[in-house]
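What you see is the complex with one protein chain gone and the rest in place.
Let's look at subunit A:
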Amino acid sequence: MTTTVPDGGTTQGARARRGGGGPATRRALRLDRRYLPVVGTFVVLALILVVGGMRYDNFLSVGVLANLFINNSFLIVLAVGMTFVILTGGIDLSVGAVLALSAVTAAYLLNAGMPAGVVIPLVVLVGSVIGLLVGAMVHVFEIQPFIATLAAMFFARGLCFLVAPESIPISEETFVALAGWDTWIGGQWRITSSVVIALVVVAVAFYLLHYTQFGRTVYAIGGGEQSARLMGLPVARTKVLVYVVSGTCAGIGGLLFAMYSRSGYSLTGVAMELDAIAAVVIGGTLLTGGTGFVLGSVLGVLVLGLIQTVITFEGTLSSWWTKIVIGGLLLVFVILQRVLTVRRT
């Protein structure tokens, strides 16, 4: 077994006694070791930007960066939900399939004449319900998260094909208007409705994780479930809730994907859970649980997106290099994490 992070629970507990407070504000003078992986992610991000900016014209343009957020909005939301699950030491393989199910359901219902005001909350709820089912399987029946979410993945993917074997275009006016809405910040930085939604999700997640009892319990479970239980924390409820959070995020992600592609197709999001997991790991969250940050995962998504952008800019490189580079980057970060955890113990 790899070494778990014993101080995760205690530092969180200590912070709980001090009555909360942002992780970054109180100890600005000395860099906490917990931030090292995130700093690593930030350095990689900056490095790609600098190297890309030197190699290609227009790489460091506002348009490219704005598109980075627009094209990855759904992945940001997925990675945020995944962060909660991984922080408790679990994993959620179902997010890609739930995203597809949510997108397909949205397209199907909108086509059937349902108003967007009903469909949008409904498809998000689809994700929450699947998350709840997974949480119940994990908690009540003590099935490993890996298997429970695997079953959910197959379940959601199968339902997708049952709802719509073919791609369904979305033409409902309110939905299309919402999807097409955008605004320009400073006249150059284009922000679409999906980016706004994604950023709101990030903000809510940040608040939940760092300023509520729920968030502290999430960290505590990752640090040591037994200790968290002995401390009297609501372990059972929290363990179910993280899957609900992840499922809800996948539901929102499906909505964003439907807005992005203006259609629902049952094969969307195949292997997207791996992108989300990769983003979370690159963003500095330990898979053993207990250590990691939502904003790190957002940085992780941006790194993945930038790699894609660089390969597009390079032109001569084929698309498969994306996978190889991401794999290589994962390797570097995993070994970095490993070195950090070894030094800590």
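In this section, a residue touches a chain if its C-beta (ideal position, glycine included) is under 8 Å from a C-beta of that chain, and two chains touch if they have at least 3 such contacts; residues count from 1.
Everything below uses one rule, namely that contacts and distances are computed from a predicted model.
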Q: Between "LLM class flavin-dependent oxidoreductase", "Circularly permuted type 2 ATP-grasp protein", "Bifunctional adenosylcobalamin biosynthesis protein" or "ABC transporter permease", choose the name on the UniProt record of the chain that's been left out.
A: "ABC transporter permease"
(Q) Of the residues A:V38, A:V64, A:V123 or A:L150, I need the one that contacts the missing chain. (A) A:L150
(Q) Can you tell me which of A:Y56, A:F161 or A:W189 touches the chain that was removed from the display? (A) A:F161
Q. Which of these touches the unseen chain: A:I76, A:I170, A:A278 or A:L340?
A. A:A278
Q: May I ask you to list the residues on subunit A that touch the chain which is not drawn?
A: 1-2, 91, 93, 97, 137, 140-144, 146-148, 150-155, 157-159, 161-162, 165, 266, 274, 277-278, 281, 287-288, 318-324, 326-328, 330-331, 334-335, 338, 342
